[in-house]
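Removed: one protein chain of the complex. Kept in place: all other protein chains.
The letters A and B name the chains in turn, as written, and every chain counts its residues from 1.
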Amino acid sequence: MSGRDWLMATALAASLVSCEPRDTGVVTLRFWALGREGEVVKDLVPEFERRNPGIHVDVQQIPFLNAHEKLLTSCVGGTTPDLAQVGNTWIPELTSLGAIAPLDERVRGSATIAPTDYFPGIWDTNVAGGALYGIPWYVDTRLLFYRTDLLAEAGFPEPPRTWSQWLEAMRRIKARQGPGRFAILLPVDEHEQPVILGRELGAGLLRDGDRYGDFRSPAFRQAASFYVGLFRGGLAPAWSNSQVTNVYQQFAAGDFAFFITGPWNVGEFRRRLPPAMQGKWKTAPMPAPDGSHHWPGVSVAGGASLVLFRASRHPEEVWKLVEFLSEPAVQVRFHGLTGDLPPRASAWGFPSLAGDAQTAAFRAQLEQVAPAPKVPEWEEISVQIWQSLEPAIRGRESVDDALADLDERVDRILAKRREVLAGRRAHVR
Amino acid sequence: MSAEAMAGSSIAAPRRALPSEVRAAWLFVGPGLAIIFLFFLLPIAAALLLSLTDFDLYAVADWRNLRLVGFENYSHLLRDPLFWKAMRNTVYFVLVGGPLTVVVSLAAALMISSRLTRFPGIFRTAYFAPAVTTLVAVATVWRYLYHPRFGLLNHALGMIGISPIDWLGDTRWAMPAIILLSIWKNFGANMIILAAGLQSIPEPLYEAARLEGAGWWRQLRDVTLPMLAPTFLFVAVMTCIGYFQLFAEPFVLTRQGEPLNSTLSVALLMYKQGFRFWHMGYAAAIAFVLFVVILAATTLQVRLAKRGEA
Partner (left out) sequence: MKRPVATFFLHAALIVTALLTILPLVWMIMASLMPAGEASSEPPPFFPSHVTFEHYRELFVRLNLGRVLFNSAFLATAVTVLSVLLNAMAGYAFAKLRFPGRGRIFGFLLGALVLPSQVAILPLFLLMRQLGLISSYWGVILPGMATIFGIFLVRQYALSIPDELLDAARIDGASEARIFAGIILPLCRPILITLAIFTFLGTWNDFFWPLVVLTDDAKYTLPVALANLFGEHVQDTEMMMAGSVLTVMPVLLLFLFLQRHYVQGLLMGSVKE
């Protein structure tokens, strides 16, 4: 090819790269949905587009694996979509970046979205700095999945309601199961379990307006001791997630009788456990620490929210989509497709949910959920929690030393936050 | 040979440069140098500056939240146990994977360069194929090959009586699993270079050795290896530099450092700190420490080689 041909090829390439989509009068919304929800929501979109002929929704499915990085990168790079599904623990980060828009006004004027219809703990996760920044889309909390037969054989026809009952049940199960098998599976690289146990005892996790770590508080100390004790007592194996080859097969084989996990596993258990096992498992809300604490014990308020980005040029249309996805009937349909639980109490009245025995436990648990501390650093702090507890689990460190180490690390992570809040540079939202 | 000497060796007969030639020269090097400067050198200089600040999410929200912290990032990372774990993992990878890769490459090069070999081209192609592939694609294949129950590797080991190993789940075996993958992927490229070096060894040297009654092993030791030394050094240094930058394999194969950070490399730690937690200043400091380590290792290697020559 001659030099001129190279030049023409380059020019052509450049023109392809810089061309913009033509304006056709239809508003196109870019919606980032994560994981399985991203695949499924494409089935819900046609109904919305039918009702709103001038709006087209372009759903981009983002895998959970690096969704967090991708979201933050897009905020920094200025390529945010109009609407996104985000984990509700990410909302503090997004608000500190000023990337998402407050929604109080819109909610007040909305006929579809009634704040009182939502579980309070869940609604609360979307409030940052006194303003509402997201609408809950589906909820996620963690509770007990257990083998009814193994529990019954150990003398517990009903699931345990206090920690002492729970401990007794686990001990008996372990004694019956023998070496190589355990009572409960607690992956050591997850922070949810110790956080749940801490929350049940009322631990704040952070103190002084979320400026310092509070992991040496009596409440969390007690929870951490209980947690680490389960491993040291041989009731739980010290495995990380990647060491669990197939959790469903192992649960069916009786390698462990308890498993703390979330609603997606209701569908997975039904799908992947052999037919013989289907009558032998059940869900139950978290046990309370003791009789003086209310039952069920507090669990994490997880789940995803819909957020509207400030840079969006079509906020009105985005809000219509948010309202659509928040309609109870649509939420129930969504549940049918994904197994995700609706955040609205009225949606739970529908037959498909009201009649499901396994999700009943979630309904009870959702009344007792607490959000994570609302700091942008929470993602990093949650990683420190399990990393600090791991040496204690393996017997290399005492619980007190591990918690002191955790507090030190968390204090360091929050150092910048303290400075910014102290107003030396008062440029934080 | 120093860089300057190399750079200047092309000047045959000194001749005064015509102004038109100089103008043309700048026009020719201009675009290339501009790109390299703007998109490579400048970011690196910026990274150095960044490492002296505490650039993070707050600074992204508002640049006035940025603060110059001097060497605080460096002192913190030198005291961070996670950094040392990453460094240990990376050094483990380099010290074990590096020599193994080079030895396998050498063996392969010797085999395909042997006068006895028929159809060397076919073998060369087969050995080089892994180097042509995208790491992400082959990592997915290897992930399944390493599966404790459904993987071909454990199946093959089972046939000779070895019980299944949880390659990617066991903290002791995860790094060896990555090393094996890296050897497979990289030995072909090194092999080609070494084979070229082998071919440039003059035949008379071998004949002389054979006349003295040297067998296959003596020929290798006394003729091949010494003559191959410069090429070998090149391959060793390039492999070392590349392996210190280990990133993509743990990123894709072991889900970013699992199990329990046993495959966390320095470059991966840098990515996580920078893109997951947005401690960009800290991440830049990590990158520079890595650079210094690579520079030191390379210099050491070259020095040792020079001393070995003497």
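The working rule: a residue touches a chain if its C-beta (ideal position, glycine included) is under 8 Å from a C-beta of that chain, and two chains touch if they have at least 3 such contacts.
The model shown is predicted, which means the values in this text are computed figures rather than measured ones.
*Asks:* Which one, B:F128, B:W173 or B:Y206, makes contact with the chain that was left out?
*Replies:* B:F128
*Asks:* Per the definition of touch given earlier, which of B:A61, B:V94 or B:I192 contacts the omitted chain?
*Replies:* Per the contact definition at the top, the residue touching the missing chain is B:I192.
*Asks:* Which residue from A:G78, A:G130 or A:G423 sits in contact with the chain not drawn here?
*Replies:* A:G78
*Asks:* On chain A, what residues meet the omitted chain?
*Replies:* 3, 6, 9-10, 13, 16-17, 35-36, 39, 60-66, 70, 73-74, 76-79
*Asks:* Tell me which stretches of chain B touch the chain missing from the display.
*Replies:* 1-4, 6-8, 10, 12, 15, 17, 20-22, 24-29, 31-36, 38-44, 46-47, 50, 108, 111-112, 114, 116-118, 122-130, 132-138, 140-142, 144-145, 147, 149-152, 155, 158, 184, 188-189, 192-193, 196-197, 200, 230-231, 233-235, 241, 244-245, 247-248, 252, 267, 270-271, 274-275, 280, 283-284, 287-288, 290-291, 294-295, 298
One rule holds in what follows: only the chains that are shown with their structure count from here on.
*Asks:* On a C-alpha centroid basis, what's the spacing between chain A and chain B, in Å?
*Replies:* 38
*Asks:* Taking the touch rule as given, give the residues of chain A at its contact with chain B in the complex, in rising order.
*Replies:* Going through chain A, the ones touching chain B are 65, 68-69, 72-73, 75-76, 93, 96-98, 188-189, 240-246, 376-377, 379-380, 387, 390, 416-417, 419-420, 425, 427-429.
*Asks:* For the complex, give me every residue of chain B touching chain A.
*Replies:* 54, 56-58, 60-62, 64-65, 67, 82, 148-149, 166, 168-170, 254-255, 258-260, 275-278
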